[in-house]
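The block underneath contains the structure these notes are about, expressed in structure tokens.
What follows is part of the complex, with its chains left where they were.
As written, the chain order gives the labels A, B, C and D, with residue 1 at the start of each chain.
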Amino acid sequence: MNSEIKALLEQVQAGTVSVEDAMLRLKDQPYEDIGYAKVDLHRQVRQGAAEVIYGAGKTAQQIAGILRSLEDNGQKNVLITRLDAEKAAQVNALTPITYYNDAHIAIAGTMAAPSGLGTIVVATGGTSDMPVAEEAALTAQFLGNEVIRLYDVGVAGLHRLLSHRQELMKASVVIAVAGMEGALATVIGGLVDCPVIAVPTSVGYGAAFGGLAALLSMLNSCASGTAVVNIDNGFGAGFMASRINHMEAKK
Amino acid sequence: MNSEIKALLEQVQAGTVSVEDAMLRLKDQPYEDIGYAKVDLHRQVRQGAAEVIYGAGKTAQQIAGILRSLEDNGQKNVLITRLDAEKAAQVNALTPITYYNDAHIAIAGTMAAPSGLGTIVVATGGTSDMPVAEEAALTAQFLGNEVIRLYDVGVAGLHRLLSHRQELMKASVVIAVAGMEGALATVIGGLVDCPVIAVPTSVGYGAAFGGLAALLSMLNSCASGTAVVNIDNGFGAGFMASRINHMEAKK
Amino acid sequence: MNSEIKALLEQVQAGTVSVEDAMLRLKDQPYEDIGYAKVDLHRQVRQGAAEVIYGAGKTAQQIAGILRSLEDNGQKNVLITRLDAEKAAQVNALTPITYYNDAHIAIAGTMAAPSGLGTIVVATGGTSDMPVAEEAALTAQFLGNEVIRLYDVGVAGLHRLLSHRQELMKASVVIAVAGMEGALATVIGGLVDCPVIAVPTSVGYGAAFGGLAALLSMLNSCASGTAVVNIDNGFGAGFMASRINHMEAKK
Amino acid sequence: MNSEIKALLEQVQAGTVSVEDAMLRLKDQPYEDIGYAKVDLHRQVRQGAAEVIYGAGKTAQQIAGILRSLEDNGQKNVLITRLDAEKAAQVNALTPITYYNDAHIAIAGTMAAPSGLGTIVVATGGTSDMPVAEEAALTAQFLGNEVIRLYDVGVAGLHRLLSHRQELMKASVVIAVAGMEGALATVIGGLVDCPVIAVPTSVGYGAAFGGLAALLSMLNSCASGTAVVNIDNGFGAGFMASRINHMEAKK
């Protein structure tokens, strides 16, 4: 397959295939079947992102295998999400990764240098929302974004949030992470003029119903310019924010 | 039954029954059965409130009948909730009432003069929450409270709410009325140091699910000092706020 | 208030106040209270958007009044959402608006000229999703975006969607509008490398539960780079897409 | 009871009872009561399927006892579902079975030789859906069907699915197994012209709500020719697919 890509790139070099055509063709490229998974080798080209492995439900051996397959095809920087500490240690014994304990995330290779339009602010309502927030923040950093963390700025103590008003207003994208009643997303949405990605968390008890209260609250936010991802989906929020922070003109 | 009460009061006057004993006995007093309803004649004594008629599902004739029965027993000031304009006109033709169109409330007799500890502030997130808010506000006024209305101060435009900070901070009780994501209750709860009664409304669409989103949001509010009533239950909020605003020392 | 802004701008002109400081101060500016609503006069400055009126639950007189208040303060271009045809005619009799029947949207003034980074594609699963899609499309156009409509490209006939692959891949932002099982968002999310805003609609019957099936499906999308707005919230999707399409570098 | 059947068959042989009459009478035949279960001895005749034991909640002793009872009545091939590895080992110590670890399924006796109209394709959205898919695939194999497995072909990477288009189009029945947003069933349903059995799985988190999102999505599929079984019910899907794959003309 590599030779296939090489051939295509040579055609581009030779001017017999335009860059745009080549891009379109690459977006259709296949994957490598390594038995327990179909490793997607050109996602970076096709979707503008490096490969990401969802670690939950995969063995350390499987994860290491996928990492090697990707590395053999030139994909050296890989993000592994939902990976617990024990399994991370097992993977690391097979192939080196850097593990981030708070976020349950590991990175093979290195984080991309910041290349976005501006800063992504990750804000949380309470300290319990931190694991989800860190998943979002590290995902965004891995994908080449500068990240500012504003943790424990819940709206019940509005002065804590308002004291960070300037950081919020200068943000390129804000990721609002909150459980319980999820009001943080609405209040931030009313303060800033950039896109807000709201992440409900399963933090809370009783009628929080595992994040449902925060999810519904955020979907009904009366502040415009807000969109929502799944409960506890820090990765999805970081990924979306990165896409937005890397927008560029398309003719 | 009236003579029964009279006898009791005469005993109190004569000093053979203490005031407290009389109060306790009155709290056990019965009601008048007028066929289609059991009119509760001593609720004012027993629960510290004038009689309230839930208008929905009763005919104009029935409402007028209850009003007359109450009046015959000395209960001249009566609040009628959930009464539409047409039925109100029919009742008015039988016995005089004052109708408040926004709140779907009517009052027989007069409103009580303000007698509470302070002011009750009724705040709403949007203009669509007004009918519920008016139900709360008029209930509180009827029960002898001074009421300040702060409508359309939703948190998506935080400056509108913050510009009324002083009124909020001086309130005795705040009733926070909001639909959609219901964040208003949490933000106000974080600003004030008085009890907050949160009223979710059925305003909104889609995942608002008829007020469920606001209800869950308010129940999970991260601000202490907040309690919640049923969706659209302006009357319940006004009644509860009035009770709190009329607290007095009990030895 | 206008003089206040004028004074500020004169200070900027004189160099005694920096542009950035002025921007920050303007973002804190108040609103005009016209009785039935608190008209937000500086939202365009504060949030980068022209004023939007939620038409449902307001009378034609109230809408016309708000339009005049905005116009007096220099806000000539206003979007009115959730406005039925009859009320639109009544508003038009008071102050001129342009009504879009499919989308239940009216516009006072003119649409902004396209100024975004690229094109926003609005795709729907079926013809019944069109009203929501039009709300999204017209909102985006009003806010200065070029919009391409791909309607009736549901995934049950995958060839219809795939035949529009090039338009999808060149989009700056895609708004995926679908009811029933809502799979459109996931399939598009797997094809493109730009942000996708998913809008569940209440189209469907039975276990569609008023859009709940599509909402849950979209929140759980296995495609990265997708975020979700409320059921039938075409306006919210168009607004969010416009923000993303107008991203620019912030230092 | 065996003699009863024998007598009936002799009557058939003698021509005094027609085959069809005998079939109808056999379908009414009883069962053996072995204390802890009523073993259904003629289900193969009555419902065209060998016996299946639901292993969850039964002890190894009970399962072995049922196996022996069935064997004594001539039922040698038995499928045991929802059986964990430890209990399987205990059963195997009492009476020989073959255990399939991925599917939590064991088989006493042998699998039936393929006898269906064509091939059953079992497709999954991700690797985490494999246990449910294997339950479906092994059930179908046990019941005499040829099975092709297409795992990890989720619609977020549409090219992976489309590269298997020919296998899908030639299938007799497709079993689509997917968690999260469950879009796989709809997309496959739009590609093929054979019956599709959709199996929602409990894979996912947050608003996946234990498979509810996938279930609702599949029930609302806009592709015709699809029907749904319970969440994680691989056995039910395999059984249904086998029935369909063994259809024959009835006059």
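Following the convention adopted for this analysis, a residue touches a chain if its C-beta (ideal position, glycine included) is under 8 Å from a C-beta of that chain, and two chains touch if they have at least 3 such contacts.
Source: prediction; values computed, not measured.
Displayed in place are 4 chains, all sharing one sequence; the entire complex defined by the structure file totals 8 copies.
The criterion applied here is as follows: only the chains that are shown with their structure count from here on.
Traced through touching neighbours, the fewest hops from chain B to chain D number 2. Although chain C and chain D carry the same sequence, what matters here is overlap: shared residue numbers make up over half of all numbers found at their interface. The chain with its C-alpha centre at the largest distance from the centre of chain C is D.
Centres computed as Cα averages put chain C at a distance of 49 Å from chain D. Between chain B and chain C the centroid-to-centroid distance comes to 39 Å (mean Cα coordinates, whole Å). Among the residues of chain B, those touching two or more other chains are numbered 126, 157, 206-208.
Contact topology of the protein chains: irregular, matching none of line, ring, star or complete. Put simply, chain B touches chain C in their complex at residues 126-128, 152-153, 157, 159-160, 163, 203, 205-208.
Against chain A, in their complex, chain C makes its touches with residues 24, 27, 46-49, 52, 117-119, 166, 169-172, 192-195, 197, 215, 219-220, 224-231, 235-237, 239-240, 243-245, 247-251. Chain B contributes residues 125-126, 154-158, 180-183, 186-187, 189-191, 204, 206-209, 212-214, 216-224 to its touches with chain A in the complex.
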